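Yeah, one chain of the complex is gone here, protein chain that is, but the others are all in their spots.
Lettered A, B and C in written order, each chain numbered from 1.
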Amino acid sequence: MKLVHDPLHGYIELDDFAVRLVDTPEFQRLRRITQLGFAFLAYPSARHTRFEHSLGTFHLAKRVRGYNPEVEEGVVYAALLHDLGHYPFSHTLEGIFPKHEENTAWIIKHGSVGDVIRERYSIPEFLNLLKHPVVSGDIDVDRMDYLVRDAYYTGAAYGVVDLERLLRNLKFDGRRLIVEEKGLIAAQNLLLARAMMHPTVYFHHTAKIAEAMLRKAVELEGILLEEIRTMDEIDLISKLRNSEKPEVRDLIKAIDSRNLYKRAYCSKVELEGKILDEMKGVLEDEFGHLAILNYPPKPKYEERNAFVMTGGELRRLSDVSPLVKSLVEMKDVHWEWCVYAKKEIKEEVGAFLKSFLDPYRSNYSGKERG
Amino acid sequence: MKLVHDPLHGYIELDDFAVRLVDTPEFQRLRRITQLGFAFLAYPSARHTRFEHSLGTFHLAKRVRGYNPEVEEGVVYAALLHDLGHYPFSHTLEGIFPKHEENTAWIIKHGSVGDVIRERYSIPEFLNLLKHPVVSGDIDVDRMDYLVRDAYYTGAAYGVVDLERLLRNLKFDGRRLIVEEKGLIAAQNLLLARAMMHPTVYFHHTAKIAEAMLRKAVELEGILLEEIRTMDEIDLISKLRNSEKPEVRDLIKAIDSRNLYKRAYCSKVELEGKILDEMKGVLEDEFGHLAILNYPPKPKYEERNAFVMTGGELRRLSDVSPLVKSLVEMKDVHWEWCVYAKKEIKEEVGAFLKSFLDPYRSNYSGKERG
Amino acid sequence: MKLVHDPLHGYIELDDFAVRLVDTPEFQRLRRITQLGFAFLAYPSARHTRFEHSLGTFHLAKRVRGYNPEVEEGVVYAALLHDLGHYPFSHTLEGIFPKHEENTAWIIKHGSVGDVIRERYSIPEFLNLLKHPVVSGDIDVDRMDYLVRDAYYTGAAYGVVDLERLLRNLKFDGRRLIVEEKGLIAAQNLLLARAMMHPTVYFHHTAKIAEAMLRKAVELEGILLEEIRTMDEIDLISKLRNSEKPEVRDLIKAIDSRNLYKRAYCSKVELEGKILDEMKGVLEDEFGHLAILNYPPKPKYEERNAFVMTGGELRRLSDVSPLVKSLVEMKDVHWEWCVYAKKEIKEEVGAFLKSFLDPYRSNYSGKERG
Partner (left out) sequence: MKLVHDPLHGYIELDDFAVRLVDTPEFQRLRRITQLGFAFLAYPSARHTRFEHSLGTFHLAKRVRGYNPEVEEGVVYAALLHDLGHYPFSHTLEGIFPKHEENTAWIIKHGSVGDVIRERYSIPEFLNLLKHPVVSGDIDVDRMDYLVRDAYYTGAAYGVVDLERLLRNLKFDGRRLIVEEKGLIAAQNLLLARAMMHPTVYFHHTAKIAEAMLRKAVELEGILLEEIRTMDEIDLISKLRNSEKPEVRDLIKAIDSRNLYKRAYCSKVELEGKILDEMKGVLEDEFGHLAILNYPPKPKYEERNAFVMTGGELRRLSDVSPLVKSLVEMKDVHWEWCVYAKKEIKEEVGAFLKSFLDPYRSNYSGKERG
């Protein structure tokens, strides 16, 4: 057994099998995958990595299993490895490559970590464990760790959650992880905390801009899925710094020195696919890599799928709590798409987009910001 | 100047005038008025008093004034003294005596603290300052201090608020304390934190029972308003312990040894005044002090009156935030009335109430619990 | 099993036997015994009581026993009850009554808590458990709880201790609680933390003055040991407030309104017993209750008795750590005796003492302060 010190959970105890999983190059790589992408450009202290978060998730899974011995043991190792597939800067590149869960599966199948896993589990069996509700649900140990951890590292007050009360009131019923009556407020708070971390930290526009710039650089460089799968941030950044394409070098230099693009045009109005495609095309033609569209998917608050046991009845948390219900309404409050542009041409790009969108204006209404 | 160390705000600086106000017996009495009444029976660590809270409120008022120099200086002293009128165990006795604000005014008029105030302000002028929006609004320094303080002392995670961000984004417009755009999330969080502290801490049934028992003892003892106005908790409890009436001594002994009454009957259904009065009467006749009705007023979440400046417009926070709006709906979720009874007769009292209420049952519907 | 929420340890789990001990009037009385006496006059937030501390000590004892199953179970209940005998304001009155440990034994023998204990242990057996090294040594769970708790409630930075590391590295060898190599720094830090809490919090002169005033009031009132044994702070203060002796009422009123005596004369020079007695007499004759001598015993830092296992050898912590060794030297750095006097006669009393002590001056040398 090995003890790892963690500022959030005190000591994390790793059993021998966990130690062997942690000691694989695939897991050690997570030390070089920043948890919150470029959030550190807005919150300089947010330098934590997927490594610590994975250990914390493992620790919480063990706690849940302590109260629910019928949860199979493999779940705690699935919790440990659930983020193995994150690309450099975490979610940043998911727009251009498959989601990290897909890459986690790939790494488990192809990496040396798979050899360790196979001593105890078949690969398909283990991949199944990654979807276990303790690891991956609406109230799960992943979320419980990252909210509290992100709050600690950014100093944001919003991620504070009564983990102890929640942990002691989660009941696995064989199919779902259910919140018991006494944990209702704590569960509600977890979902609210998440909702408030979104605009404050996760969607901070400084991070969004840098992330869009990195995506553009990666696209221009033509990095392949096979390459990115196992790259860490050092590999990626150094490759881009040494690119043969001046645009790529420009972009990465701008990120490195935090000389970021600015918001040229932002809007909360959804665009039809056809218009969107056309806009992308003309932007590309007109400004090349100097203007970047960031049209994020609408956030999903799957809070509807959290269940509580109240008064002997199993109910949706969103039916019990008007607060949680209102999270669904809030979903879009902070959503917007933007075009970012190099500072010097910001006005020009803004004007260009206004006149491009003007003809379509009758088709929709909404709030936007030039 | 004097420095007072505070675990929440670091050091609180008291200027000479503040020191002289603090040094009055009326202010020192607040050291013996528990902030959260009998919450310590559920959260043993909640032993803080109105004294620390008053210093903290003063400190935050000074911070707000630092960013809003047009706020008149007297407001910070009003913040210091705003809770001077609390009776023993804070809100506990407000059901049978006038609200503490009325008593604050009385103490200021009649206590030696008034002599200090008069050196700088007329009494009517000062009483007016107590209603200043910085001290007494929906987003005010009172609330900002007590939420964070109550969270610290109970260890409840829900009262954590980004005070710094909120403080830096409050603008006094001469009439209202307005939240600026950048403080929106923090303000929202303040109101949510309050909403979550209610069921968890403020309405904890153990505290509610002890409070109802104390009210009954005070009523039976026939304590007069003139007496209670300046009593501290030592005065009150020792008077009740030494009462000539055995029922009073019984009640206080039960509180002291945490041998509390139990919930005999609780309901979320509102009762008509007539039925309520009749029920009180028959309960009293049948069980005397051994059964106590606690029919609390419905909670008011006045969140509707918090204003934010967003996109150059002044709007209600509840119009901007679906979450805050849903707080209005949540208002009643945790409301209920109860009859508490001595453990030995709990079943009997419950049955009695069921049969008493049965004839009226067709008049209303709702959820209740025997 | 019952859960109690605690801001330091999260949740404290009370088994049924512990609940029954906690539910006795003797244990509930601890809710009305302030942990740090009058320290709240200097640190207003220090309002915690022996009740929370006792629960915390119990919790830590269970943790130690978790790592050392050979520790007998009774030790955790001894930890729970170890402070049962504290008089009002904790150590304040130990100068005039027997030490609280003696009173703990008395209460266990005579109180209803003894009936609960007897179900499992004989009284002599249980009294023996109170001296178990886990409960009462140089590195013990009592100290571990109170340092961290006092730091939390005062906001003093000095009491922060790596409890987790220490807990995991304490080994009971059947006779002593030994610190293992990996816990060396944490143990050292515990002792240092204690050494720094002394001058900052525990010996704060404001608290010392109020405590001396209370002792004087209790002496003047002639309160008997039989009375004080089971009094709580409400009993004591209300008795003194209602004293027939005006001096007693004066003293208690001065404490209540924090209108404290001042230091008239302080010295770091020890006095011979004869001179001390004579001084007491003349002070009493001249000034009565208006001047109070506080001649505290020299502090004992028994750190010498903490043992560590290092390099396979059992050694004294003070032999291994020059820092701990230097604590012995520091012992006297903050010691001093004082005469406190009513503000108006402070100068007079100071002058009186100077001239009283002048003839003896050749007998000693040292630093003093008029």
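Everything that follows uses one rule, which is that a contact is a pair of C-beta atoms (placed from the backbone, for glycine too) under 8 Å apart; a residue touches a chain by one contact, two chains touch by 3 or more.
Keep in mind that this is a model prediction, so the values were computed, not measured.
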Seminar exercise, completed: From A:S136, A:T154 or A:N189, the answer for touching the chain not displayed is A:T154
Exercise. Of the listed residues B:R20, B:H91, B:K109 or B:R168, which contacts the missing chain in the full complex?
Worked result: B:R168
Exercise. Of the listed residues A:K131, A:R258 or A:K343, which contacts the missing chain in the full complex?
Worked result: A:R258
For this session: Determine and list the chain B residues touching the chain excluded from the picture.
Result: 3, 10-11, 164-165, 168
Exercise. Can you name the residues of chain C that touch the chain not displayed here?
Worked result: 156-158, 160-163, 185-186, 188-189, 192, 195-196, 199-200, 321-323, 325-327, 329-330, 333
Problem set entry | Residue numbers in chain A that touch the chain omitted from display | 4-8, 10, 23-25, 28-29, 31-32, 40, 43-45, 47-49, 51-52, 55, 152-156, 233-235, 237-238, 241, 256-259
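Please note the rule applied: only the chains that are shown with their structure count from here on.
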Exercise. What is the chain whose Cα centre is as far as it gets from that of chain B?
Worked result: A
Exercise. Just curious, how far off is chain C from chain B if you go by their C-alpha centres, in Å?
Worked result: 33
Problem set entry | Whole-Å separation of chain centres (CA-atom averages), chain A against chain B | 41
Seminar exercise, completed: Where chain B touches two or more other chains simultaneously, the residues are 156
